[in-house]
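Below: one structure in structure tokens.
Of the protein chains in this complex, one is absent; all others appear in place.
Note that the chains take the letters A and B in the order they are written out, and that residue 1 is the start of every chain.
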Amino acid sequence: MNAEPCERSRHRKTESGPNDLAAFLHRLRAEMVPAERGTALPEVSNAALREVTWEEGLVDRFVTSARAAGAQVRCLAANDWLSAVQEVLRGHGARLVVAAGQAGTALDDDRAAALGNALRATGLSVSTAPNDDVLFACDAAVTGVAAAIAETGTLVCTSGPRSPRGVSLIPPVHIALVDARQIVGDLFDYFARLDPTTLPANINLITGPSKTADIEGILVTGVHGPGIVHALVLHSG
Amino acid sequence: MSRRADLRQRVAEATRNERVLQAVHQATWRKADAREQSFAALRHADALREKAAQIRRHTLENLPEYLEQFVEKATALGAKVHFAPDGPAACRIITQLAADRGLRLAVKGKSMTSEEIGLNAALEAIGVRVVETDLGEFIVQIDRDRPSHIITPIIHKDRREVADAMARELGCPRTEDPAELTRIARGYLRDIFRRCDLGITGVNFAVAETGTLCLCTNEGNGRMTITRPRVHVALLGIEKIIPRLANLPVFLKLLARSSTGQPMGVYTTLINGPRRPDDPDGPQELHIVLLDNGRSAILKGPLREVLTCVRCGACLNACPAYRNVGGHAYGSVYPGPIGSVVTPLLYGPACDDLARLSSLCGACRVACPVQIDIPALLVALRARAADRQPVGKRLLLSVWRRVMEHPWLYRLGQAVLRHALRDADGGWVRTGRGPLRNWTLVRDLPRPARESFRQLWEARLRDER
Partner (left out) sequence: MLDDKLDSLAASGARLVICNEAACTLQMAGGAHRRGLPLRFRHLAELLAESLGLMEAET
């Protein structure tokens, strides 16, 4: 590969000694001009900058935003969750399904087990603890979410003991069960709820199906992540 | 060959390639429009930009403290943090840890920083195969080309070129359909994702308060890269730090809108250390490499504002110069308006002339989500480079300065010009002679009026009295 004209004309020599961060920071502190270190960190409170205000219909807003991002969204009564999932899976002709239960979500371990049983009864293969081969071979994955954000139509999936990071990434179809009460209004709201001391190893904010427009600006979905994302919003009572 | 000739040569070359210019022209207009529309839909666009700029500036002013905090927190989460004073050091750290662990197949999420330090070549030199996984970067890699835009690397390529490259390198049946091409790349890369043992990504934001790494992508390759291999290396410049988790949404609301006009990117991933004992997947090791490579020198200087950049590419899409020459003419990993500032600062005076690849129109400043005043920075760079201009040019400029500083000289100049253009047909010159020839290649030159507006005005005021 031919060299960039600006690549090798480095006039700075390597800082002396090992890659010592402490020494570097010490020197940096000494060399930065104290008088110019005055800008205050702005207030975290972002009330004035919210896109979504408290009064707005969060579910409606979520549905609109998620659809705009390319997800398929349905609202239904909580009791109908199982038949709705089955219907979606039938629509995709799914034969091998992953059901990843996670405590505190609309698909907890009990429901995941129930889903598995119901699907197997109709002749599908289901895994609730998928290995690599299953993840890469399956037709769809069903998960709950840790939260959903109305402003942007975003689903939040976190890593946990029975929900691998790959479950919302590797299968071609992702079906997410969202309890309507899990929907927060604004991105600010979601981050305000996070406890900085108990963060899981991986948090994924998912907004629509995987996409690219690298080739001539033409939009193509399903590049590496799922090309199809379903959000089933469950209303209780 | 002098650097000046290099830049002129690259620009001349770029302007000869009609097809590439057409592609760049269309794509940048489209993205600039998308950005504008997307920002118009935001309730508090300017207030958000103001806040984002404040947060970044505050962070830079207190960078040593925030870096310390970040290292402490990231380490507590189980990550191993390394510091690299320059590019070669970063490459050494990464190649060493790959060699120590016998890693053979590396996948890469898009990282401008890794291109800045030439990481791919360093890894390949020790026998590690490196595969780019961002679709645009993947195509650049298999076609042995160079990216020309920091967000859309193959903005300069059309589907025919992509089809040729993929058929040739992957041995697949030739197709020009973008969806089909993407599907082929997806299949090829999925196999790589299954087998890889090292994942390398950049980082969009690193949170000091929690040690969190934030990665924003649209394709899912970034998530694959941080999920599949057993070792994840995250490479970031020291300026990517932000103070608190609660600051992230300010940037997330601005980033995708600035890059692609979407309200939000598809995948925003927050990484808090490597896999936990109970986690079924994720990397066993997370190595974070903090890179200086000239950033601390910029930080200590008057142009440190340039370090607040969030790498959205909005300035590239807004810039009339970039739109008309494309990214390769800049000859740098960082093209476009931000590149014109960052490149001379990182790579030295040899790249000074990039600061002249601008009409100072300010479209970049309007587009920038963190309110970087790029034109002001370019003027400062030009001033710094003034001493290094050739003698002839310095002479010309000092004459020009004298003329501008003395109104009578200016009026004299006008009279001279008016006399020189007295043969102008209908008051316009179509083909200038001598020094005016270049001007009239693409435009006509009007003959100066007998009296300037000022002269007319003063005469009128005199009459009124």
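Simple rule for what comes next: contacts are C-beta pairs under 8 Å (C-beta built on N, C-alpha and C of every residue); 3 or more make two chains touch, one makes a residue touch a chain.
A quick note: this is a predicted structure, and the numbers were derived from the prediction, not measured.
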item: Interface partners of the hidden chain - shown chains only, full complex considered; value: B
item: Touch criterion as defined above, residue of B:P390, B:P407 or B:P446 at the omitted chain; value: B:P446
item: Residue touching the undisplayed chain, where the options are B:G127, B:G187, B:P320 or B:P407; value: B:P320
item: Contact residue for the chain not shown (choose from B:Q37, B:S359 or B:S398); value: B:S359
item: Missing-chain contacts mapped onto chain B; value: 320-321, 323-324, 359, 428, 430, 439, 442-446, 453, 456-457, 460
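Simple rule for what comes next: only the chains that are shown with their structure count from here on.
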item: Chain A and chain B, separation of their C-alpha mean positions in angstrom; value: 27
item: In the complex, chain A residues that touch chain B; value: 1, 4-7, 9-12, 14-15, 19-21, 24-25, 28-29, 31-33, 36-42, 44, 46, 48-51, 65, 68-69, 129, 132, 136, 151-154, 159-166, 169-170, 186-188, 190-192, 194, 196, 199-218, 220, 222-226
item: Residues of chain B defined as touching chain A within the complex; value: 3, 6, 10, 23, 26-27, 30, 42-44, 47-48, 51, 54-55, 57-58, 61-64, 67-68, 71, 77, 81-89, 93, 118, 121, 133-136, 139, 144, 146, 152-154, 157-159, 162, 178-179, 181-183, 185-186, 189-190, 193-194, 209-210, 212, 218-221, 223-224, 226-228, 243-250, 252-253, 260, 262-276, 278-282, 290, 292, 294, 296-297, 299-300, 331-333, 343, 347-351
